[in-house]
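Left out: one protein chain. Kept in place: all the others.
Here is subunit A:
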Amino acid sequence: MKRLISLTIASLMLLLSACGNNASSGEQPAAEGPKDLVVALGSEPISLDPQDASDGISLHATELIYDKLVTFDKDMNIIPELAKEWSMSEDGKSWTFTLQEGAKFQDGEPVNAEAVKASFDRILDKNNKLKRRSLFADFIESVSVESEYKVTFQLKFQYAPLLATLAHPNGGIHSPKNTAEKGKSVGKSPVGSGPYQFKEWISGEKLVLEANPNYWGEKPKVKSITFKPVVENAARSLMLETGEADVILPIPATDIDRLKNNDQVKVELYPSNRNLYMGMNTQKAPFDNVKVRQALNYAVDKETIVNKIMMGNAKPAEAAISGLTWGYSPVGTYPYDPEKAKQLLAEAGVKPGTTIKLWTPEGRYLMDRQLSEFVQANLQAVGFNVEFRKWEWGAYQEAIDDPNSGYDLFLLSWAVPTNDADWGLRPNFSTEGSNNRTLFSNAELDALIDQGMKTTNEEERKQIYAKALQIIKDEAPWIFLVEMKQPIGVRKNVEGVYGSNTERLILRDADKK
């Protein structure tokens, strides 16, 4: 009978486990002065080395630790950061930046031209195998020191989005002393010159950054910023409501309305240039056939995803990049037409009942698991047998980085931190692209992307990208899904937090009353 009781209680506990999660009391210490700002995100950073981090979560944190030469302001204008001014040679291939004087890294080393050169040499060096190498290496020839505070970038060709690319979080400047000492492991012990410095990182629990007392710019307003990975959507909302978290991202679509009515909380939907897509392994049958890829696009009901799953907090994607990104042109979305999909599949000789694998992260993007389950049902409806698997974010990244892991379809998204079509397309669709997990290869498209990168005339570039986007739509290596919005929840006593168009959670000016 004891067993019986304990098992009954165990099953009840299973049932109630959700309620228990993180539902601790919302008491805040009434201490005066600077405080700790708690940020709950859907998953945790992968690396704090901006040159080796390719996921948005990591970059939320690196933006606080590192300064870049230039940065974006709230309206996406490029403004000075470590560089106070810059000039371009007549042929546009040589750019000289003059640095702020007196800036120091968090380890006390001075920020000078040598340091900037060392930082860029590190990412440009092929042997370092850093994930974001191609962001810079494809157009930078070399970096040279002019004087203590003057550094020159020699380009391979005139590159229109140069400044935007330097404003990418991946352009964060490392302390040369730290990279020399730690090598690849700087991802776990980063040193930059930003307003917040690394304190501790307990994987799966929290990452703590503390204010850098010697920051050269405007002093940070809170004592520390703690990032917590909270996979559970419901738990994240609850943390915001109880005050256990000051900032949460993302807010589950089902909770947005409720939180809007809470007078302790501000809910803001920021536009974001993130497009969500379902990638296909285009090297693998049947996805090597363009008809099958188009069929999948016809099979998915984007309108219902937007209205029912995202509850209106998104819109159907009309191109491979978002409408906010420079170089966008709407090439249109595939209408929802399961009959057409079936017909295309029949033409391609795909037998009903063909088994395919669909992989998805959970908690990384707004309603990601739900969206994937819905797509699964859509694809089952046109005759596929879809094996579903959900992954933890870190393991998922590793799995989809390796084509031999066996994926067919994978849910992923791309935000363009440079806000320019070049970095929207080059990593994802060029044959050698660093994020080309669909293994898509098309010579004509490669040529267009290359041409777009090397052209400076704005009109010409726009036309090139329009053509490229059209080819991508027709070739359909993705199931184009939705343009996201970024729902950020903030406690009323917190100010200065916002989401940028490039989907950064900007915390540099955060203040907690």
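One rule holds in what follows: a residue touches a chain if its C-beta (ideal position, glycine included) is under 8 Å from a C-beta of that chain, and two chains touch if they have at least 3 such contacts; residues count from 1.
Just so we're on the same page, contacts and distances are computed from a predicted model.
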UniProt protein name of the chain not shown, from "Alpha-ketoacid dehydrogenase subunit beta", "Allophanate hydrolase", "Cytochrome bd-I ubiquinol oxidase subunit 2 apoprotein" or "ABC transporter permease": "ABC transporter permease"
Contact residue for the chain not shown (choose from A:N128, A:T254, A:S329 or A:Q451): A:T254
Residue among A:K206, A:K284, A:K315 or A:K390 that touches the chain left out of view: A:K390
Option from A:E362, A:D420, A:E483 or A:E503 whose C-beta touches the chain left out: A:E362
Which of A:N178, A:S322, A:Q376 or A:Q397 contacts the chain that the document leaves out: A:Q376
Interface residues of subunit A (partner: the chain not displayed): 1, 3-4, 7-8, 10-12, 14-15, 17-19, 232-234, 237, 252, 254-255, 258, 304, 308-309, 362, 369-370, 373-374, 376-377, 380, 387-390
